[in-house]
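Complex shown without one protein chain; remaining protein chains in place.
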Amino acid sequence: MRKNLVARLGVRTKRYALVIDSRKCINCKACVVACKAENDVPLGRFRNRINEETRGEFPKLLASFEPEQCHHCASASCVRVCPTGASWQRGDGLVLVDTDDCIGCGYCIIACPYNARFFNEETRVVDKCTMCVHRVDAGQPPACVETCPTKVRVFGDLEAPDGRLRELLSTRRYVVKSPQTGNDPHIFYLL
Amino acid sequence: MDEIRWGLLIVSYLFLGGMSAGLYFVSALATYLQDGGQPAYPRIARVGAMLAPWPVAIGSFLLIFDLGKWYRFYKLFLHFEWHSPMSIGSWLLVGFTLLSLAYFWAWLPAGVIDSVVSRLPKRLRVLGIVAWPGREGLRRPLAMAGFPLAVGVGIYTGVLLGAVQARPFWNTNLVAQMFLFSALSTGCAALILALSLHRDDLEAREARLLYSIDIVLILLELFIVIPYIVHGALSPLAVRQALALILGGPYTFAFWVLFLTLGLLVPLALELYEMKPVLLERASLHPNRVLAGATAALIIIGGFVLRYVFVYAGQVSSFQ
Partner (left out) sequence: MEPVMSKAITRRTFMNGAATAAAAAALAPQLGCARFLRSKPAAAVETREVATACEVCPNKCAVMAVVEGGRIRKLNPNPASPKSRGMLCARGNAAVKAVYDPDRVKQPLIRAGARGEGKWRTATWDEAWDFAAKHLTEIKEKHGPEAVIWSSTEGFQEEFFKNLGLAYGSPNILRHPTLCLASVNLAYSMTFGTVPSFDLLNADYVIMSGANRFESIITPDTMDLIDSTMNRKARLVYLDPRFTVTASKADEWYPIRPGTDMAFILAMLNVIIGEERYDKEFVASACHGFEELRAHVQRFTPEWAAGETEIPAANIRRIAHEFADAAPRALYYAGRRSSWYSNDFQMRRAQAILNAIVGNWDREGGVVPNSKIALGEYLYLPWDEPTAARIDEMEERFPLAAKGDGVFLQARENVLAGKPYPVKGWMVYKQDPMSALPDRGRTQKMLEQMDFVAVIDTQMSDTAWFADVVFPESTYLERTDPLHMLPGIWPVVAIRQQVVPPIHDTKPNLEIVQGLAKRLELSDYFDYTIEQWLEEQAKELPIPNALEHLKRTGVYTAPGAPFYGSTRKPDHRFLTRSGKIELFSERLAEAGHDPLPAYTPPVQPPPGAFRLILGRKATHTHANSTNNVWLAEFAPSNDLWLNPLAADRLGVASGDLVEVRSDVGVVRLKARVTEEIRPDCVFMLHGFGKKSRTMRLAYDNGACDADVLVTAMDAVSGNAAFHETFVRVAKVGEAAGA
């Protein structure tokens, strides 16, 4: 999305974020394909993924599936390192890349502690989850959120007083991933 | 990150940028050191000045070539992002490159300019003014101005990596120093190599200066490598895991054998051996051209390997 001063500096009335209930994830990859379709993500590349882990020995086994994508960090290291200002953050918290300004140096890819970014060989610039900003701005949920059979992700506005996010975060226990990165990530994983 | 994003082009760029900084630094030092109103080591100063601009220029091209969209590199200079080491570094690099070109010009022998200009078509002969004799007077000021910029470039190549919190392998303030001293050392080695290949012999006093500088730099490097490892091993898990990459991971051989042993310890030993007469017998040294060249080559290779190991291992390291 084209960088936009108004959106960047605009009074902060919203703070978009995701709450993820990994226990409900069945690793079906619907979110991954939906993202691919919605955002023309090239083959072999992904804006979101399911981190899989299986442990134990037969028959005492455990498997967990954890969806992950850009955390739209409040203190985004990708934005900090970008030499051209192409990586930017909107007032509502969404971290975006202005593909017209991106020179494809890859610094932000390396600087993201969540491995959320990749180099798009087709556009020759950096690519990542935009939280489907084009859908969100049109009042639709992000593609991955919408398509999920078990509704693992909840998308919403942290500032909305009666919003689902506030409700979930005040009634359920949650963690953020690797808080020691100092990035203040904004995906909240329910426990 | 699914892959190594920064590859050999970036490794080469960091290496070449550092080498230019080192060349400039040593040459400037040689310009600065006076012996009766005259530069004490004119050959070192001149050869350094002649060589300094080119590695960084080539490196910058490699950097641009590595961009996803190389023709957008100009956008780097439409912005100044104070929080981005790459943005600061880009401006620094431009400043340093321009300065090193000026310095190059100031040291360019008039004879060379004349013979080039005399071959030009008549209309272009006005270019003869670049041989302006007053430029000699600029050498020292340029040298002085160059110290901070050269040191800046040398540090920057390390800060570029060290400023990335996401990569625990890099994210220590030792990386910048490490890269700086290594940069100066490779520059110094490049001079040793150049002079040992020169048709005139490497003079004893020149060798003595260069070896002394280099021994100090290598010792400094060692004083950083050791705390880097000791500190890292006592750090939070992510850093320890990152360290495992060189302590028993894919980069162990490159780090311990190619960089530390062949790139630091062996050259250090060779240099000390060469300096033995000076250090122990207070005699003058007799530089061995072959040994000097080999030492310098090892340091240069070691410097390259250092960047290689850091750039690659750092990208592999992560918090998760």
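Going in written order, the chains are labelled A and B, and every chain counts its residues from 1.
Here is the rule we go by: contacts are C-beta pairs under 8 Å (C-beta built on N, C-alpha and C of every residue); 3 or more make two chains touch, one makes a residue touch a chain.
All values reported here derive from a predicted model rather than from experimental measurement.
Chemist: Given that one chain is not shown, which residue among B:A45, B:L210, B:A244 or B:A292 touches it?
Modeler: Final answer for the missing-chain contact: B:A244.
Chemist: For the chain not shown, which residue from A:V95, A:A143, A:L165 or A:I187 touches it across the whole complex?
Modeler: In the full complex, the listed residue that touches the missing chain is A:A143.
Chemist: For subunit A, which positions touch the chain that isn't shown here?
Modeler: Residues of subunit A in touch with the missing chain: 21, 23-24, 26-30, 32-34, 36-38, 40, 42-45, 51-59, 61-65, 122, 143, 146-151.
The rule is simple: only the chains that are shown with their structure count from here on.
Chemist: Residues of subunit B touching subunit A in their complex?
Modeler: My answer: residues 1-2, 5-6, 66-69, 72-73, 75-76, 78-79, 81, 83-87, 90, 160, 163-167, 236, 238, 314-315, 318-320.
Chemist: In their shared complex, at which residues does subunit A touch subunit B?
Modeler: Where subunit A meets subunit B, its residues are 77, 80-86, 101-107, 109-115, 117-119, 124-126, 177-178, 180-183.
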